[in-house]
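Every protein chain but one is kept in place in this view of the complex.
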Amino acid sequence: MSEALLAVEAAATDTTVPAASGARQFWRRLRTQRAALVAAGVVALLVLVALAAPLLTALEGQDPTTYHPSLVDSARGGVPIGSLGGASADHWFGVEPQTGRDLFARLVHGARVSLGVALAATVVQVAIGTTVGVAAALGKRWVDQLLSRFTDVMVAMPLMIMSLALLAIVPPSFPRPVLVALVVGLIGWGNIARIVRAQTLTLKELDHVAAARLSGWGTWSIARRELLPGVAAPIITYAALLVPTNITVEAALSFLGVGVKPPTPSWGQMLTAADVWYQAAPQYLLLPAGALFITVLALTVLGDGVRTALDPRAASRLRIGTGRRRESKADAGGTA
Amino acid sequence: MSLVDVTDLRVDFGTLRAVDGLSFRLEEGAALALVGESGSGKSTVASALLGLHRGTGARVEGTVEVAGTDVQRASDEELRRLRGGRAAMVFQDPLSSLDPYYAIGDQIAEVYRVHARVSRRAARARAVEVLDRVGIPDAVRRSRSRPHEFSGGMRQRALIAMALACEPRLLIADEPTTALDVTVQAQVLDLLHTLREETGMGLLLVTHDVGVAAESVDEVLVMRHGRAVEHGPVTAVLGAPSEPYTRDLLAAVPRVDASRAPSEVSGEVVLRATGLRREFGRGKRAFTAVDDVSLTLHRGETLGVVGESGSGKTTLGRMLVGLLEPTAGRIEPGGGVRPDVQMVFQDPVSSLNPRRSVGESIADPLRARGERDEGRIRERVRELLERVGLEAAHHDRYPHEFSGGQRQRVGIARALAADPRVIVCDEPVSALDVTTQAQVVALLGELQRELGLALVFVAHDLAVVRQVSDRVAVMRRGRIVESGPADQVYEDPQDPYTRQLLAAVPALDPELAARRRAARRELAIA
């Protein structure tokens, strides 16, 4: 998921039609999409691997940080000894060139970092974005002006560049994964604020909100009962697509050497030196690259599925014609 | 050979049968209306005439012959020649039916060049010619405008011009005036009538509005659930219907010329508004939606507020209930207490929160007032549900499980829950079919008598307003141009605008319609 594509998704996220769906309907619609189900399975597996990383490495009998100088050939610059990059019963996926650290252990612990950082960053983005968006939509004119302009500025700043620059000024003592999650979260909330603002403004104009006002409810009760449930659908949709983007950004920052730093393992960081070793230890390149690709792909497909399940219009785009649409529109009018 | 010959047409969308064994003919130059409520399958028939269901997944059976083409068996190429060439279609929403990015003249020229081998320049000239023909002033210049620069009525004229471009033998008009104001509707219907006289083309009109049909056609086919209920000359079907459904349908149509039994109006004033004014925007873009409107409302009476789109009637209604602050003017309760004004909304879909059960929605005013006893709340909601003609068992259902009419009843129950003295109804029945419309109107009348409610009934439909109102206010451009007892305003209108409005209302009697058309021509000339 590229950063740019997210902007498209933000623009495409439907804020005109409130999804009239409960949780049950959502699951029903999600279940009908085979690709999304497969993706959900893959994501579940990845999460499981990340959670069980210590257990899995214990099973292998290794850990991600211990050096094994005896397993690399220091005379040849640190190439892993043995075929297949030193893969053996002790080291399932071989060892890292130069250091001899166990690749399997680094890969599964890397999943922890990748998923953890991406999820945490998403939570921060959603929290800030929702707060700013709702405040802009419900606040006074000047509040809206101020927050909207600020949001514009945040959207204009490229996430990658700003994260990169910000990471420079924080002292190295600060725990790196937490820092990356915070920085990405603090910068990347612009689009979600826009979506929430637009959706809240749309909902605010709906008659059932006016009816609630006439019933005598206060602003807070109306926001809680009438608005937030309606804003939830686009937030979930967009957040589902933010996770893969955040994974990519974390990997990119770590690849550049400014994100998660050794000895903490991360997929992007593993790729930093992979091009030098691809002939001697191809899995050193292929494993993290493949893991990144599969994770981002699965999360993107799942995100698409979630969108389709929450926004029926997205699904109807596939049905192009004249008669069907018109008739179903007429049916929606209803007869008593 | 007939112009249109449909035999045993069946159209299925998946498991839904939209059209079920329909047969009819239309002769050259004749005019037929397909009349029916929503879901009757009338639009599906119109689409089937041009083979528009092809490739959409709909299953079409039976034979359809239009202008000598067997639509079912025709090749794609033959079908393309039929579409627009010999049979042209005009759609309901004139704004969305034109490409927003191209000039109107170019769009007409594009369509013309599909059917005639002519140069771009000649096609463009043809476009200007037909635009001029449908009464677009300064057609050369206006042909370069894009759809959003046209008004609604002008856009519908442009669509008709597009239809005329290739001189078709059949014009299919699918709800051509539903999106238009009543005065504009009259102009468009008159235009269709004139064009038919001049070109001798056949007309197939699809409409839910019996009045529109009476104005425009020789023959009527009443549809219900995909079948023909009654078919015959317009005077016979509308004058002396033989089928019970047709009779019910006609009985439900509100009449603009029928007086109403007066309500029991007491002298007690429940709401008084003085000098109401509301502006939107600021600076150069400021505009006044409501300008110096004053009104008084008595216990037990209904005030009808009628006007076309943009007249400010909805803004006025929203100010009366307190959803909008007036820029100037005052709203006072009659007895010096809180006015207790509630509202019934137009759109039965958006006026209920889709995520809450209807019982919860109805209970809102009770809870907001501080009622905590769940048993009492439930009892009161049950009472209200039954009062508006729903069942107590409906309490835990969600809005999407109800029809439009039922949802409107829920909305009424919610308004009643607050024990209001005044209810403002903003187009409460305009989204409903005519039979449902009649039921909801009747319910409002009953509740008013029973509870002594004062109603403000805001609507664009003059007939509905007459049906419910004791007094009427006619709005135009934010001002009340005429007001008074309903009978007086309708029988003896003083303001020219009111007269124009009333003259534009389609009549159910075809002969009266013809006389009215003549009268409108005189009005236009005068």
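Each chain carries a letter (A and B) given by its place in the written order, and its residues are counted from 1.
Heads up, the rule we're going with is that contacts are C-beta pairs under 8 Å (C-beta built on N, C-alpha and C of every residue); 3 or more make two chains touch, one makes a residue touch a chain.
Following the convention adopted for this analysis, contacts and distances are computed from a predicted model.
When the unshown chain is looked up in UniProt, the name that turns up among "Elongation factor 4", "2-oxoacid:ferredoxin oxidoreductase subunit beta", "Nickel ABC transporter, permease subunit NikB" or "Phosphoribosylformylglycinamidine synthase subunit PurQ" is "Nickel ABC transporter, permease subunit NikB". Per the touch definition above, the residue from A:Ile81, A:Met157 or A:Leu201 contacting the chain not shown is A:Met157. Only one of the listed residues, A:Arg31, A:Arg149 or A:Arg224, touches the absent chain: A:Arg149.
In the complete assembly, the contact with the undisplayed chain comes from B:Leu82, out of B:Leu82, B:Met154, B:Leu170 or B:Ala486. Think of the hidden chain as still there; on chain B it touches residues 50, 52, 79-85, 88-89, 91, 93, 96-102, 110-111, 114-115, 146, 148, 159, 162. By the touch definition given at the top, chain A reaches the unshown chain through residues 1-5, 7-8, 11-12, 149-150, 152-153, 156-162, 164-169, 171, 244, 248, 251-252, 255-258, 268, 271, 274-275, 278-279, 285, 289, 292-293, 296-297, 300-301, 316-320, 322, 325.
Everything that follows uses one rule, which is that only the chains that are shown with their structure count from here on.
Between the Cα centres of chain A and chain B there is a gap of 47 Å. On chain B, the positions that touch chain A within their shared complex are 11, 13, 16, 18, 37-39, 41, 43-44, 47-48, 52-53, 55-58, 318, 321-323, 341-343, 345-356, 361, 364-365, 368-369, 398-400, 402-407, 411, 414-415, 417-418, 431-433, 435-436, 439. Those residues of chain A that touch chain B in the complex are listed here as 18, 20, 22, 206-208, 210-217, 221, 225-226, 229-230, 319-324, 326-328, 330-336.
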